[in-house]
Structures are given as structure tokens and as C-alpha cells.
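Sharing a structure, written as C-alpha cells. Questions coming.
A protein chain is absent from this complex, but the other protein chains hold their places.
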């Protein structure tokens, strides 16, 4: 059993609410019955670090209602609307610090807070669209000597310069953009691949995503980077994706709160040219989808930093829409993982 | 280029209509532009036999409206309701013969017709539920010295005795039950596997199929063998399929004609135990789905007979719901195929 | 305020569980805040009788696990699987009696129990398909001097003889077959009417229902009366329903428990003959749907009996799939209601 992993978080939104509550829920489940499979957990242990072995030791935000509060409270502050899980989250002894972009907050202060907390990894999870912020926090991670995980479609791990700097300092940089745990992209790709594999001639396909959290409001206007990132995700499987249209945020539907709905359609022709049609509706808890991937990415980043492996770890590819480096062959989950560590870091699922 | 494959067919229903029309359509397409990909065709060439290189040289049925007519007419006789494709099918010079079960038709007569036609493979495609007929036609194939392909869920290739006899005589026996080309089972399995792979705890799932051809009327009453066969199909991927309910024929909806609709639902829990829900509607041309698989199975059977390989060919596994022998490892299409012929018989898709 | 209505029930299935729990829930809600609208209640008060003013004073069943138990317990006995609502149901002081069809139970005994209980209405809610039981309980109601409500598609109120006898004795007979509160039939009819009203030429339509309670298992085999009843329901609006196919039980999906799912499709042609297509998925609590209608029917029956109005009350038409008498004009809910009582019995919704 390895030591618990210490992480800092930039942005205290729904993703962090899901992550923090989930970690406590799984600790509780493990305490009562360790044989029960953990829902939504793909890899229970990575390099000796279990899902309950992650501690958030520092946090940054610019919302005045969140700053200065204990993390256990601020994850429930509006506009956060991730539901309360069936677990009580005790005060964490971690007060949310002023984040970059707010008045009176400079880069050096942020670096000091991260370093003082003993964090091994900095998790970047701010709203989509703030390229300057990703850059600034990535450099703060370099200065503080932590790994960096970018949850957003902004360019970080894909930047050759940035990746080179992390490589040089022996620090991991993981990104960009989370491949939802079970999201529209992964379902869409699986079905498109199935069609291609079966010799179906694709005529057209669309994917619309909508939901009620801030991300969907934000994406209506800043959807370009996200759309490209989603197309990248589909392209991993070498699909004829010119016929595919994707709308990352088709609407901000307040009533859905943190629920996300995706509507997919695939039209094609099979034997004799006769039509084939597939309609899918997927409904998930948006930030649960994110947290189920984040938990793997921070542990991969943590494991790399502990082993002194800098740059982009290939093992993270399958968890990302626009990975820093495309694996040589990508036939999905398993290959990408094995490309990383040939069995050393990632224990098989129970 | 190998010689064209000669096949006999037992049952002149929608499947044969789709097969015959499709073969002529693809010949036409190949004649005009050989570079155009053929819709619905997974493997353009198997052991030198293209999709247009299959000739139906004998046919059996018990419907008096079909018997005595040229095959090119009888495929359009009611209750057949597969649509007319955009190709003209010339008279075949093949008159439909009286099939087993009809008065004045004995096994020896059937064997003689098959043998006289020079058929290399006998394709069995009668309505579901007639175990005696599968047995009788399989023995006719043995006597006539042809390979045998069973499209129905009745037991043929799964019967150890029958398989042994085919093995002994160096004839292939392929079955049982077609895995639709792009059908509910294959989509359902892909999505369930995705959920399991992503750590989603499955709570429940259902699959309902309905359509307007005779098969759906018939299956309302004789659905037991079909249901087990469909569960076999899902089980190939080692799924927790106890939570899955399948209704092979939820209804005979005349208005759908040969169209088939499947409705799927998957419910589970992801990170933090939050709910995940997937709804799918798949609409396909039922007999096109069958023909897209039959074209591969008859060519695999033909290739085996020409090479003197008897018994059940593993290469056929991925095209079947209840294959005669389960491949050692089954991770889908590719492995099952390569297990057969390591590249000799199956050319890659263009 | 009228006196509470006393009813007897034949069959202690999910419908009675929903009815009993709902009545207690609404009493609780009324006690805390009388201004809150009651979910699922169309007419809060009928002839002075509120939804909380209904008492079940006698009950019959043949399940040995239910007979002899207090009603408050037997509603939760398997195979009942209606969920427990957020209300505690106290012991009712009503022990479930042996029902007709069980050994040692004769008609006279049943009549005596009903008469002794002071019931004003007998509610018949046994599984579909038992025509003999509907007849027997209807005659028991006549003998005991109570009104009669038939929840099933079996013939009772539609029988001219039976209706005449109830009319002669000044007792109401209400049936047949519940129009679900918000069920597939009512949604299907609304959408078909809309299409017709808008000049859409209907090409075809289907409706499939499936669920996990005993009714769906039962209906797979005894669906004929139900299917006709559902077509009757659609026909109330003079639709071109020859193109419509209905499957009352497309499958018994245990995992759905008392949930019911209906899948509808409508295909037609609009301006210029261009295609129009509508797909609907409706998911409801099956027995809640029943209880929301039963609460109206027993109060209408109760009000009629108190007023000495015998036979079939037109006011009940809109709550039934196959009403005893078709109202002269039927343009839905409002007309049917007003035909009954021109405002005296039915207070408007708050």
C-alpha cells in the first residue's frame, strides 16, 4: 500500500464536489465491506493508490462565496449543483484560497500555497475557454514541482513546448479534455466503429449534448475548442467522421441541474443498400462522469511523479479526448493502458 | 479468382429474396465501378469468392404458390415482403422444388435434386421452430455431399453427433442462428461491454424486438429457442447477463413489413453511485441483416468444402449467435476470424 | 362535506396498494397544508367526497399469504411490487377475506362480508382474463346492494343484461377497463387526433406496452380482450385506426417491477406528401395510473348510489377504455364529464 496521494485543485466546481464526495463514499464502502465492487470505478488501485487514498490538500477559486470557506462547504455553494451523495463529508481543514485572475492574487502566492500543502499533483478544472488560466496554472505546477492534470479542452499537454518543459523537469503533464467515463463520445465511437466493422456505409450522424450546469451555459459561446476536441475523440478510431456533426452544448437546460443528456443518431445503408438507423439517448450525472476519469488521471500523474517520469504518460490516453500524444496504435482502452506500464502500475479490476 | 460458388436453399423466404437481389445488385455495381465500396458487405472476397460469385442452383419450399415457379418470381410471392431493390433480377432457370414436409416429397428426392444441381452448400432458412426439418435437411446435405448452413436457432452445429458426422465426411456444418449483421444483439453487447469496461454497475437492461415479417408472428409462439440463442450471443462477452431481459418477438406489427425495430435500455450506476441510463432504438431491414451474414457463411462453408475441412469452422463464430464451438477467446470479430485461417481465406476489406 | 365513502375490494394487488397508500399520503398532505395541489389528482372533490374520504372496509383475495392478514400488510405481500410511498399506513382493522374461486368460499359468504362491512361500492380489480369472476362479483354486489366498479377489460358494464339489472335496482355499474390516468392510450389518441386535425395522412402507427408486474405476465397470454379494449379507447375519437397496431403486453420485464413503459410510433405524410414521424416513450408507475382513475370511479359510483342513480353513469366514460355506454358526442374529458352531472357532482380542480 502506497502513501495517500496529495492533490491541489484549481476550481471548486461540480467536478470537485463529485470527486470529494465520491472519495468519502468509497472509503465508507471499503470500511464496511471491501468485497463490494465500487460503482463507476474502472481501476480500483493504480500503483498502490486506491480510490479512497486521494486527499485534496489545497484548493483555489475566484468565487467570493467559496474563498475562505472549508472545502467541505464550498463544494455545495451555488452555482454548483451536483447532488449530495449518501455520505457525510467532514470538514477537511482545507480553506479555499484566492485563485488566479482575482484581484490581489499573484502567481507567486499560488505557487507558495501549492508547495506548502505538499501537493504532488495540481488538478486544473476551471470552466472551458480560459487558455490564459491553463497556461498560468501549468507554470505554477512547474514552479511548485507538482504534476499537472488538465480537465479542459484548452491546449496544455498538446503544447509541445509545455510538454517539453514538464519532461525536462521530470514532472508529468496529463491532458487535454476528459473523455467522459461513459459519455456521448465513447458511446458514439463504439457504435460508429460497430457500423464500420459490419460494412455499413455511413450516410450521416449527429450528436447533441445538453445539460443544466454552468459548463453548458459556457459552452454555448465557447464551444469551438470543445467541438474539435470531441471530433478528435471520435477520430482515435479512424472513422469516416466527415459525415458526423457534433454539438457540444445544444442547450443550457437549467432543470437538468448537473444531469447531462446526449442524443445521437446514425444513419447508414446495409446489404442491398437498405437503410439502417440508430437513435440513442444517454443520460448521466455530468460531474460523476468527470470524477470517474479524474480519479484515474490524478493517480497516474501521482504515480509518474513518484517514479520521476516526466512528460505525457501514454497510459492516460484512453481517458482523454485530445491526449498530449496519440498512442501508436489505438484500439481502445486496453492497448492504450498497456502501452504505458506493461502491468506494473495498473492492477486489473477485481 | 475462384469458380463461382453453387448453393441450394431450403426455404424461399425474405432472406433468399434479399440474398438473390443483393447478389445481382452488387454484380451490377461491380460492373459499373469496381472501386465503389459495397454497402453492408464486411468481407468483399473470401477465399477468392466475391459477393457476386454466388449462384443459387436449387431451391425448396412447401408453399404451392412458390413451387414450380422460377426462383426470380417466387422470392416476391407473399407472405414475402422484402422490398424490391433497385436492380432487375432475370429469370434464373431454377424452378423451386417441393420441399420436405409436403405430401409426395421424400428425402431421397431432395437429395437427388441437390446432387443433380451441383450445389456445394445447402443453406437452411426455414421458419424458426422446426427441429425435425433442420435434422432432415442436414442429413440430406450429408447424403448429397454438400456443406450445411443453419440460419435458425434450432440445434444443428451445436449437436455433437451431427458435427461429428460432418467432420468424418469432410463436410463443413455452420450454425446455429445468424448474428444479425447489425442487429440488436451486437449493439446491445457492445454497449453492455462498454458499461462494464467503464466500471458501471449494471442494475438492469432489456431488449425488445418487433417487426412485420412472418418471423415475428412465428416467434411470438416459438420464442424460447430464440431467446436462449440471443442470451448466448450476449454471453460471448462474459457479461453479467442475469440482469438482462430479452424479448425476441415483442410483437408482430404488420405495417413494418420486413423492417425490424429493436428497443434497448440499460440502467446502471457510475461514480458515487449516480444513475446512468441508455436508451436505444435500432431500425433495420430484417432480411438484409440476415443476407449480409449469410453471404459470408455460405462462402466460408464453400471454401471449407473445397479444402476438405469438415466440421464447424471457427471463422464462422462471429457471424453466429450460438456457434457450434465457442472460440477459446472471444473478443469479437477479428480474433474469431483470425482463429480460422490466419489470413489465407479472408482478404481484408478494401 | 359528505360522509366518508366505504368500499370493498375484490383483489388485493398493486392497484389496491397504490390506492391505500395514496389515500393516506393525501390525508397527510391535506393535514399539513391544504393549499398544496395533490399530484395525480384530477378532481379533488366529487359530490362532497375528497380523495382522502375513501375507506376500504372489506377485501377479498385468494392468495393464502394475503388472506387473514390486515390489509395494511397484505398490500406489500408478493407478487405485489408497487413501491412504498413516503407515508406510514397504520393497521386498518380490515382482515383480508377468502375470495371467490378458493375452496370453501361461496357466493353467500362473500355477500355477507360485503353487507356486514357497510360498503357502498364493490371495486373489482382481479387479474385480467377471469370473466366468470367479474360475473360472480357483480352479482354479489347486486345481492349486497352496492355499486360495482370493474377495472378490467372483461365484460360487465357493457353487458346489456347486467346493466339493466343494476338500473332496475337503482345501483350504479361502472366499467369496463380503466383508461390509465396518463397512459399509452390517452397519449396515443391525443397525438393521432392532432395528426388528423392537422391534415396528416396516417400511414401506420404502433403502440407497445411492457412492464414488470403480474399484469404483463398475464396479458402475454390473455391479451385479446385487452387489445380490443385498447382499440375501443382509440376509437372514441373516430380515428382511422385500421392502420394502428397495439400490443398490450409486449413483454414481462421483471426488472421494471410495477413500472410500465410504452413505446409509440406514428408515421404519416404532410404537405406535398413529405414524411412525418413521431416516436414516444412513456414511463409511468402502472398502478399509480390505475389508482388515479379508480379514486374517481369509486366516488362517482358512490355518489350515484347515494342519489339512487342506477345503471351506467356517463360521467365515468372518460375514465374508461370500454365504457358501458358511449356518450353521444365524445370530444374527450370535458364533454363526457358534463354529460353526467352538469356541474352538480364534480367540483372544478383548484
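By letter and in written order, the chains are A, B and C; residue numbering begins at 1 in each of them.
One rule holds in what follows: contacts are C-beta pairs under 8 Å (C-beta built on N, C-alpha and C of every residue); 3 or more make two chains touch, one makes a residue touch a chain.
Model, not experiment: these values are computed from the prediction.
Participant: Taking the complete complex into account, which shown chains does the hidden chain touch?
Facilitator: When the entire complex is considered, the left-out chain reaches A, C.
Participant: Where the complex has a chain not shown, which of C:68, C:101, C:118 or C:275 is the residue touching it?
Facilitator: Residue touching the absent chain, from the options given: C:275.
Participant: Touching the missing chain, which residues of chain A?
Facilitator: Its contact residues with the unshown chain are 203-206, 208, 210, 243, 245, 247, 250-251, 253-256, 261, 263, 265, 279, 281.
Participant: If the hidden chain were put back, which residues of chain C would touch it?
Facilitator: Touching the missing chain: residues 18, 21-22, 25, 37-43, 83, 85-86, 181-182, 186-187, 190-191, 194-195, 197-201, 268-285, 288-289, 291-292, 295, 333, 349.
FYI, only the chains that are shown with their structure count from here on.
Participant: If you check the contacts of chain B and chain C, which chains show up for both?
Facilitator: The shared contacts of chain B and chain C amount to nothing, since no chain touches both.
Participant: Quick one: report the Å distance separating chain A from chain B, using the average Cα coordinate of each chain.
Facilitator: The answer is 42 Å.
Participant: Roughly how far is chain A from chain C, centre to centre by C-alpha average, rounded to an integer in Å?
Facilitator: Centre separation, chain A to chain C: 50 Å.
Participant: Could you list the positions in chain A whose residues touch two or more of the other chains?
Facilitator: Each of 279 in chain A touches at least two other chains.
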